[in-house]
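Here the complex is missing one protein chain, while the rest keep their positions.
Chain nomenclature is as follows: A and B, assigned in order of appearance, with residue numbering initiated at 1 for each chain independently.
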Amino acid sequence: MNETELVCIICPASCTLKVSTVGGEVKVEGASCSRGVEYARREAVNPVRHVMTVVKVKNGDLPTVSVITSRPVPKKCVSEVMKSTAELEVEAPVELGQVILDNVCGASLVATRRVKRLV
Amino acid sequence: MKIVVIGAGIVGVSIARVLSMYDGLDVTVIEKQADVGWGASKANTSIIHPGHEENPREHPLRSKLCVEGNRMWRTWVKELDIPARWPGELMVFTSSEEEREARRYVELAKLNGVTGVRVVYDRELRNLEPWVNPAATGAVYAPTAGTISPFEAVIAIAENAVENGVKLLTETEARRIIVKGGVVEGVETNRGFVEADVVVNAAGIHADEVSHSAGVEEEFRIRPRKGEYLIYDEDASVKPARILHTVPTPLTKGVYALTTVHGNLLVGPTAEDLPYEAKEDVSTTDKGLKLLSREASKLLKELPPKSKVVRTFAGLRPEPPKGQWLIRAYTDPWGFLNVAGIRSPGFTAAPAIASYVVQLIAETYDIQLRRREKWNPYRVGPTRVNGVGLDAVDSIIRKNPDYGEILCYCRMVSKAEVLEAVERMKTIGVKPTLDGVKFRVYAGLGKCQGSFCRWRVAAVLSQATGVPLYKVAVGAEPYAFGDVKVLLKGDPSASEGV
Partner (left out) sequence: MKECEVVVLGGGPAGMAAAARAAGLGLNALLLDNRETLGGIPLQCVHPGFGVHYFGEDLTGTLFAYRLMEKVEKSGVETLLKAHVHSIEVEAYDEKLVNVITREGVLRLRTKAIIYATGARERTLFELGVPGGRPAGVFTAGEAQLLMDLYGVLPGKEIVIVGSGDVGLIMARRFALENAKVKAVVEIMPWPGGLMRNVVQCLMDFNIPLLLNHAVVGVVGRRRVEKVVVAKVDEELKPIEGTEFEIPCDTVVVAAGLRPNVDLLEKIGCSIDQATGGPIVNDLLETTIPGVFAAGNALVINDLVDYAAEQGERAAEGAKLFVENGGLQTTDWIPVSRGRNVRLAVPHYMCTERDATIYARVLRPEKNVFVEIPELQVRKYVAAVRPAEMLRLKLTREQLKQADGCDKITLTVVPRE
């Protein structure tokens, strides 16, 4: 049996949720609404997160571009996504929505800022 | 004749300026910090004392030079375009015991020849100072007291000295005075040997160490005395017209409250004797800051709310044994002078100390002083956007659009001013740092304390000096750690800054 405690972030009530997994079954205690139960299940079975960071830009009006994962990635993959940005550098200009890095942990890194090219 | 002055504090640069008036002197000032005036000269009460608090029986030279210094500053601030005001000082008493104590200073004023010092009561007191605490029964009024921008004073004097041929070597620390056969040969520094016929030790809090290295005054030790201060925002409504001062007691030297030349209420100092080795401890303390609020509320009708404190700071004053300044020229080693232990009122006396020391050099080492014909007494301060009329702002922008680009919102400081500061620093041989720029242009001295403008000023410095943004120096340290990805790359050596 695997038991964890989490704080619900669905609403300001911030219920403390006890989640236990017995076999394949997930049990949630402490939630005061069904949305909380659903949240706890997601967190227990496959917690996912968006990763947002910056990537270096060459010849831009700013030295970085902000990026976000195109979809949330499994929580355990967050550091892998970050590592992939360590040596990454793109050439300006960068447009909104431009894919900066494809296929990292099942997602891609997408630009969320415009960077103009400096001549 | 080569003269080296150790220390670019107010005393050192003043001596250099006076020396620069004479022909045939090759003057070099060496300073261990990156900029001038970063020791006691930067963090003090910013007062030009009248001289009525000096006891001429105990400290005859100190008393004389303080009174003379007050007089000389009036010329110096005009020649050098240093922000200063002369509002006079009120030593406020609230009881008959305090009054008795305060009246002693009227007597001292007479002995020192300080004119105009008298006791004022009731209506006259409140006319002189509407912000005075209603509990005050009277005050000793000394009309000749002034307030000055202390860091700008040091900068202005240094600029003028350099203009007149003085060399300034920053980040140059005196390690040892080299003496051969009883004669000074020069100074050994972290950057090599600097040759000198005469060495003037004006090393502030470290002057005892320098003196020992020259083999004189081995008993002489300087103790750091910490003074803490509170500065309120310029928009706080409490703005005393005069310099207010509590009556000194055997336990405290008294706390001042005054409106600085930049329009901020300043309260301080505390006086805490630190151990001899604590010569770097400029931290503020909860106890000290509370004491200041308490003392200031004795002086003032009201104190601004705590949230209006924009900055707290502490400075270390060099406290010599028995408070005695050590100003002496030695014949063994020939060519060495101490101008050491210059505690309060050292800032006030600095111009007079400088003249006195230069005469002392001439007499002791038999040097004929000849005034240079081409000596320039004037220095023009920087152009500022803040505080001038809109039409004037418009016309300077039309000459240089960088004046129209405001970097610091609180103090309204433009890019052009920052660039001018950088040029001025380079001219006197000072490496541009964020702190150096801050004290020259006031960017970051306002309400937000730089959270809006520090990066912008850093970006201008980075561009002007070709140093990466993170490596721009704050004081002695770089602004930030390194490139954003440096830790992810797992190679800490890639960040050279730290």
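In this text, a contact is a pair of C-beta atoms (placed from the backbone, for glycine too) under 8 Å apart; a residue touches a chain by one contact, two chains touch by 3 or more.
Just so it is clear, the model here is predicted, and its values are computed rather than measured.
J.: For the chain that's been dropped from view, list the shown partners it touches.
T.: Visible chains that the missing one touches: A, B.
J.: Looking at B:V106, B:C448 or B:A464, which makes contact with the chain not pictured?
T.: Of the candidates B:V106, B:C448 or B:A464, B:C448 is in touch with the missing chain.
J.: So which of B:I177, B:A296 or B:V310 would be touching the chain we can't see?
T.: Considering the complete complex, B:V310 is the one touching the chain left out.
J.: Identify the residue among B:R100, B:R398 or B:K426 that touches the chain left out of the display.
T.: B:R398
J.: Considering the complete complex, identify which of B:L169, B:I406 or B:A464 is in touch with the unshown chain.
T.: Of the candidates B:L169, B:I406 or B:A464, B:I406 is in touch with the missing chain.
J.: Tell me where the left-out chain touches subunit B, residue by residue.
T.: 235, 280-286, 288-289, 306-307, 309-313, 385, 390-391, 393-394, 397-398, 401-402, 404-406, 409-410, 412, 414, 447-452, 454-455, 459, 469-470, 474-488, 490, 492, 495, 498
J.: Write the list of subunit A residues that the hidden chain touches.
T.: The list for subunit A reads 6-7, 9, 11-14, 32-33, 49-54, 56, 62-64, 66-68, 75, 78, 82, 96, 112-114.
The criterion applied here is as follows: only the chains that are shown with their structure count from here on.
J.: Would you pull the subunit A residues touching subunit B in the complex into a rising list?
T.: Within the complex, subunit A touches subunit B at residues 54, 56, 64, 82-83, 85-87.
J.: With touch defined as at the start, can you tell me which subunit B residues reach subunit A in the complex?
T.: Touch list, subunit B to subunit A: 483-485, 488-490.
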